[in-house]
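Removed: one protein chain of the complex. Kept in place: all other protein chains.
By written order: A and B. Residues from 1 in each chain.
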Amino acid sequence: MQMHTRKVIVVITEALLEKPLTEDIKKLGVRGYTVTSARGEGSRGKRSADLDGAQNIRLEIICDEPLADKITAHLADRYMPNYAMVLYTLDAQVLRPQKF
Amino acid sequence: MQMHTRKVIVVITEALLEKPLTEDIKKLGVRGYTVTSARGEGSRGKRSADLDGAQNIRLEIICDEPLADKITAHLADRYMPNYAMVLYTLDAQVLRPQKF
Partner (left out) sequence: MQMHTRKVIVVITEALLEKPLTEDIKKLGVRGYTVTSARGEGSRGKRSADLDGAQNIRLEIICDEPLADKITAHLADRYMPNYAMVLYTLDAQVLRPQKF
């Protein structure tokens, strides 16, 4: 199969940010994203799971590199100073590049 | 530790495909897979979470490159025309290559 390089951005943060974050990334041009409920610890302390294990979220976005840069810059500026947030990017191969 | 290169295939799709998809990949030779419940939006619209957050699934498979190609081709042919499905692959390092 002909595969194409894209970025996967993974953001792990507080569950209360799910709505504002997903609205922000759509305004920046993201067409799809995936959220899973998560729990964990970080430099701002432990966030235990509630009944749904949903105190944290893990947000995953596939996009091209320029959009990944815009999203990263926006989150670093808007959220990282005030919220527990971890962000990393991976190099991924996708099938249908026009989707991302 | 001596690590070995394998592919990780990540498939994000509709929860109703969990059973047929996992049966298909086992027939293709996959020996292990991991599923997490997820929610999100894509080009086919928003899929809100039900009580379990389980309208979407995120399926993860580790395998060698030839098997990754077979799985990708099969899913592209069998599911992508008719279902909301995102697929990407990553290069990963594993410890015990004979397992994958």
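One rule holds in what follows: contacts are C-beta pairs under 8 Å (C-beta built on N, C-alpha and C of every residue); 3 or more make two chains touch, one makes a residue touch a chain.
The structure presented is a predicted model; accordingly, all values stated were derived computationally and were not measured.
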> For chain A, which residues reach the chain that was dropped from this view?
Replying inline: 10, 12, 36-43, 53, 56, 58, 69, 72-73, 76, 80, 86-91
> Of the residues in chain B, which ones touch the absent chain?
Replying inline: 1, 3, 6, 8, 22, 26, 31-37, 52, 54, 60, 62, 90-96, 99
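Assume only the chains that are shown with their structure count from here on.
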> Quick one: chain A and chain B, Cα centre-to-centre, how many Å?
Replying inline: 19
